[in-house]
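Each remark here refers to the structure printed beneath this line.
The complex appears here without one of its protein chains, the remainder shown in place.
Entry: chain A
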Amino acid sequence: METNVAAGANPPLAKSARRIPPEFNIFLVLVGIALVYEVLGWIFVGQSFLMNSQRLTIMILQVAVIGIIAVGVTQVIITGGIDLSSGSVVGVTAMIAASVAQASTWPRALYPSLTDLPAIVPIGLGLGIGLLAGFINGQLIARTRIPPFIATLGMMVSARGLSKWYTKGQPVSGLTDQFNFIGTGIWPVVIFLVVALIFHIALRYTRYGKFTYAIGANVQAARVSGINVEAHLVKVYAIAGMLAGLAGVVTAARAQTAQAGMGVMYELDAIAATVIGGTSLTGGVGRITGTVIGTVILGVMTSGFTFLRVDAYYQEVVKGLIIIAAVVVDVYRQKGRKKV
């Protein structure tokens, strides 16, 4: 092929062939898992797993919050980084947002003068706190060059501490109906899907997205190509923090109360959903559509275990194994590519 293209021959480039998107494989995995549960359901429980809209609704509601976080985490992982702080950011934003979302009818309001505020105030504050946490993560990583793992680990510990210190461990309850509304019904799922759509578009069609992939693919080359890598990383981490903040607000609204322990381990579920969805931990590869499917897989797994009445502790063991399997598959995919 190298030799037969003579000088002068200059054929136009072929239109790029439409390929099967990588998400298709992940989608097949989802279908496979669902079918396995369906069959096991008929054998062991005597009923259908899929033909139960109530179960499916609960399932998707359970993972919507994880999904919102995972959309941010996906972007961080595409740059080659990691964010361990999201679960703790959920906790601290839930607490602070709830504290300004209390109704005047509640006898023990934290700020009696700040009750019955319109829902936009606690929601905006929650997003702002998340953004700030992410901004600090980004600044630490970009300016001091400490590894993302360490920077966000520090944020994870500090933010959790902050959420406990804020009320000395007391829960914040008595939230306004207006605030609680965003956690009711199918709203968390709608929020998740809207967020996913926005960042799907951002990653695929904007300069922000192109730079995000370029940094993950080769940070040196990205820098030489004129990308202000530091500034861009700050943006990505800030967005991830803001989405964790949104997840915190939704969590508090859903529970109609906020507790300092909210969101524990959510960061790991979000990372798991991202990786199951095909995002590579080495950076440069990943899509929001994959992450959405990964999130649903996580939900189906948990819901299916409960459906089959598998012991809760044992569920965690299996979940861990599935996450490892997803990463192993990723490693082999990378290796297979190198051989080409």
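Quick note on the criterion: a contact is a pair of C-beta atoms (placed from the backbone, for glycine too) under 8 Å apart; a residue touches a chain by one contact, two chains touch by 3 or more; residues count from 1.
Here, contacts and distances are computed from a predicted model.
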item	value
Which of "Neutral metalloproteinase", "Circadian clock KaiB family protein", "Ring-1,2-phenylacetyl-CoA epoxidase subunit PaaC" or "Ribose/galactose/methyl galactoside import ATP-binding protein" matches, in UniProt, the chain that is not displayed	"Ribose/galactose/methyl galactoside import ATP-binding protein"
Touching the absent chain when the full complex is considered, from A:T57, A:T105, A:T184 or A:S225	A:S225
Option from A:A217, A:A255 or A:L308 whose C-beta touches the chain left out	A:A217
Per the touch definition above, residue among A:M59, A:L233 or A:V285 touching the missing chain	A:V285
Those residues of chain A which, in the complete complex, touch the missing chain	1-2, 5, 7, 10, 12-17, 19, 205-208, 210-211, 213-214, 217-218, 220-228, 284-285, 337, 340
